[in-house]
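Below: one structure, written as structure tokens.
Shown here: the complex without one of its protein chains, the others still in place.
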Amino acid sequence: MQKKKLDQQSTAKIFIRNLLHNPSAVIGLTIISIMILCSVFAVQISGVEPEYIDPINGRLGPSLDHLMGTDQLGRDMLSRVLSGGRQSIYVGVIASFLANLIGTILGAIAGYLGGKIDAVVMRVSELVMTFPQLILVLIFVSLLGQGINNVIIVFALTGWMTTFRLVRGEFFSLREEAFVEADRAFGFSKPRIIFRHILPNTLSPIVVAFTINIAIFIIAEAGLSFLGLGVPVTTPTWGNLLIAAQNPVVVDEYWWLWVFPAMSIAIFVLGVNFVGDGLRDVLDPRHKSLIAKSKWKVALVGRLGSKK
Amino acid sequence: MAFTISALIFFASRLSPIDPILAMIPPDMASDSANLEQLREELGLNDHIILQYLTWLKNIATGDFGYSLQSGQQISEILALRMPATLELVLTALILSTILALTLGLFAGAKKGGIADKLSRVLGVVGIAIPDFFIGLALLNVFAYRVSWLPSGNRVAPGQITFWDRFPNYILPVATLTIAMLAVLIRYTRNSVLDTLNRDFVKTARSKGVPEWRVLYSHVFRNSLGPVMVLLAFRLPLLVGGSILVETVFQWPGIGTTIIAAVTASDYPVIMVVSMLIAMVILFASFLVDIVKSILDPRVRLGGSN
Amino acid sequence: MRKFHKSFGAIGLAAALAVSVLAAPTQAATNNSITVAEVTAGGGGVNTISTPWFASGSISHHAMFRGLFKADANLVSVKPDLASGYKFSKDGKTLTLTLKSGIKWSDGKDLTVDDVVWSINSLLRVSKSNAIFVNAFKEIVGSEAVNATNKATMSGITTKGNDIIISLKSPINVMIPVLAQFMIMPKHVLADEDILKLDTNSFWRNPVVLGPYKVGTFSQGNFITLVPNDKYEGAKPIIKEINIIVSSNLVADAKSGKLDYFTTNDPDTIRAMSSVSTFKSAPLDVLFYRYLVVNPTGPFSNVKSREALKYAIDWNKLVPAIYGQQGKVINSGVASGMPHHLSSIPKYKYDKAKATALLKEADFDFSKTIRLRTYNQSQPAVMILLTAVAQQLTEVGMKVEFLPWTGDATTELWTNRNYELALKGLSAFNVSEWFGEYSNMATFGKSIGAQPEFAALSSKLLQATTLRDTGKILTDLQKLEQEKMYKLPMHLLKQVVFISKNISGTPTKWGNPLYVYQNNIASWSAN
Partner (left out) sequence: MSLSTEKDLILDLKNVNVKFKVEDDTLHILRDVSLSIPRGSFLCVVGESGCGKSVTAQAIMQLLPDNGEVSSGDIYFSQGDQVLKLNELEKFGKQMRDIRGGKIGMIFQDTLSSLNPAHKVGRQVAESLLQHFPVSKDEARTRVVELFRKLGIPDPERRYEAYPHEFSGGMRQRVMIAIATICEPDLVIADEPTTALDVTIQAQIMTLLKDLQKSAGKTFILITHNMALVSEVADHVAVMYLGRVVEYGAVDQVLRDPRHPYTKALMASVPNLDADKNVELQTVDGQTPSPAEVTVGCEFAGRCPYVAAACREKTIEMTRVNPGHDVRCIRLDANGKLPVLTGGA
């Protein structure tokens, strides 16, 4: 028991060490942490509440007083962009978590049990993929009303399929493995086998899908809000700040109102993608370029061993 | 499948609390509430919901898509007007981005670490991170407003004017959509080319003394096309509304802006028809994927002798 | 239509880019053609000419359609147009209109009294129409008999030679101004069409008209070209072609000379236009109200809590910040500066403490989320304004959720009432329309029950014939409004007309662009 714990600890250590040695993961993590910190301390950094109205100083371009300028009501864009990140990141992370949760559970069940249940869930996933996402958004908006949680729900309900397919695939191959056979022989319950024994082995694709979904949902939130269908405008998300750019005059004359929020999205998503790439490298050696040292032996032995 | 989708779309739209007649003509615009009742009867909204669904299905099947609540135009007319706008935009962008991505991806894969490779890697990473409407806004700001070289989208429909007169209006939206699609496509092509380059038959081709360009063109290209084409086919739904954001930025009168207008106005007949259309295109796309696969890969070709 | 260079055969991107540079720049207005913009929601080109029975006032309506009278810029006094004159009986209940003779439709047919009678009757049959017509025509004797299902006509309208005699149930003072807005349509073309769906009829693509212009080219989704109507009996219009387009960026198009005329109330556009030297502008004092509708059931059931709203929101700061000179803060349906404004109404200077005190007094339930709604989501300025309003309400302790409605706003506003506060706009024909809203059974009546006090005063207002009567009734109405506080007037919003300096012959005083008045479009010229 204690030994197992030790092993886990050292695996985690190795994982973190590998991650910190992966340049793209380090760059990504740096970007993300800086941006999250900035958004948490938005008011302290900008010195102004994002909602503070100062009509006399409206529509000012970037200056030393207002690094990102001000909007039509004289609200400080730096403060708004920074605190907007809080909500956008929140939407991305929570939605991605939920989507992954749905995808993982369904994928695990479908992949382990196979048969009819698998066929049904597979059908549903195909259906959701076929069903136009905007229609789903619309139905939710008209049934539940617009809101930050509804956006999250919509994303979770329309974004679980990738994870589902990954997990399902992993389960398909893992359920035939010896240790699962052994579990079955011990008479462990299905949920125990699925969630306690197999699931931990599928963690790496789930983690990678999680980061990728965060990026996707943050961009989706921006798009949806830009169209006026996303998070209520009173919540300054990056997407909601971009609504200003619906007005061609703003696009033309007040570039700082949309360039900064859009850049924030791009940089943050870039950071998330970097982390995702890094995680993929660290967690999934299959993606490594050519043969890594550790794989070398396996390749040699495997070649001889495979001849029948 | 198509049947399930149609039922889902229909009943989901009926879940909404909004009364289609009142969405069409709010009470304070109506000359008389009796007139509204009359209209409701004429449009069959008093029938049983199953009957309404069947009528709707029958109408759709016979090409009668009904009326928009918002503008009162026939939906088929709206589609006829706006479909070409989206098709022109998306098809051009799809073709352009494919050509660019394949060229760049091929060069990138062929010479790892070369200029094309670096370019495509940067594009692949950065392009995915930038929201596509931001690309549009930036292009708009620079090319339409700052230097005024190009019009800010606003499609001119064919008719009285020659193609070349309409052409400038296309440049910015098409460029935006092309760049937006390029990122994913390039990533995919590069990987696909790299995968193919590692395949043994490339070595065989080289062992024949075939020149490198021929190896790339005749062996690598064709075989890396498969996954890319599959991705492309999956992007086909773009043809009927995936370009929503780009269309909104450029006020392009396509299906995308139609959906948005319909969604913000709860114009259900339009939403239903357009989503049906999208679903059909997606079904068609997956069918197309199989065909493309069989063309590119003789192993899955139908009727191949064994 | 803008003439592009059409004489090149070169193919290729370089050539095409060159074209854009050549084709895009200045296309100054000439007598041969001018270009005007109409703004439609959702992007896209010009798809239809809207029926003037529902909305009038666009340049195409000015140019093509005619009513019995032509209003001046104030929309009050009229000049004869299709009718040579009118006469009220002594009791004000019989109106005799005399139609001019010799006027022809653009298809060559003569205009007859039948066209006028058919038009008035048909207005009550179409499904979508403007309330000012409906309210006025319902006062005609026998209006109840007319509906979509029958072909009945009102017994109160008869003809005799070139005279049309209209019997009214009670005298109404706005009948003539309303008739000046009401466009006569050709019976001989439309009589057999499905009148219920007239607003979607293909007639509007190339209507048979009476005005100085008619449709030359209708390029669906792109533009409409108006050309002179050679059957028009007046002086031939000077400008040979009016192109109606949709502009994706009014300012950019105005700058580059692609546009000669448009109107807007978007503050950012107006601000940006101040740097365009080739245009002159005319701000218009139109009766465009912006106001909050309060749901008197729920948290705001106590009138004190509604009064608190007036103190809690700093209109005097927000409105100028967003609209500048264009917005005028008001505290009554009759704005200060207008005749009969009730000066005893408080100015409601921003006072957070007072608002809090009033809320406390009203025992306001702070735990309830205040749902703030609007349907003006396509207007960026409104969205900005309301986020600020939501913020200020939060500052007095309310929980506010602000969202735009999708779909049918009128139902949301008056039937579903799924909100506590809603922003509404009203482009009123006159003050009586503002107060008439309280007694309109389709709207207020539907949501908070009949308002007999408002109804009585409103119908008195319609019938008032002297200035003194009008003033007294308006005072009573303002007091009543103040007492009930169902609508909280926020501000009036000026519309601004922008027109190229090249164009002359334009009216010295512009009117509300949402209505038809004498804008002399036939005598505009460009140099």
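Worth a mention:
Labels A, B and C are assigned to the chains in the order they are written; within every chain, residues are numbered from 1.
Definition applied: a contact is a pair of C-beta atoms (placed from the backbone, for glycine too) under 8 Å apart; a residue touches a chain by one contact, two chains touch by 3 or more.
Model, not experiment: these values are computed from the prediction.
Here one chain is not drawn; of B:8, B:96, B:126 or B:210, the residue touching it is B:210. Within the complete assembly, residues 112, 199-201, 203-212, 218-219, 222-223, 296-299, 304-306 of chain B touch the chain that is not shown.
We take it that only the chains that are shown with their structure count from here on.
Chain centres here are Cα averages; for chain A and chain C they lie 47 Å apart.
Counting only residues that touch two or more partner chains, chain A has 141-142, 228, 246, 248, 251-252.
Residues of chain B found to touch two or more other chains are 17-18, 145, 152, 248, 260, 263-264, 266.
Across the complex, chain B meets chain A through its residues 1, 4-5, 8-9, 12-13, 15-18, 125-126, 128-131, 133-134, 137-138, 140-141, 145, 152, 237, 241, 244-245, 248-249, 259-260, 263-264, 266, 271, 274-275, 278-279, 282-283. Those residues of chain A that touch chain C in the shared complex are 51, 53, 55, 58-59, 71-74, 141-142, 145-147, 228, 232-234, 243-244, 246-254. By the touch rule above, chain C contacts chain B in their complex via residues 1, 4, 6, 8, 15-17, 19-21, 23-25, 41-45, 47-48, 54, 123-131, 134, 147-149, 196-197, 199-200, 217, 219-222, 246-249, 252, 256, 377-378, 406-411, 414-416, 440, 442-443, 446.
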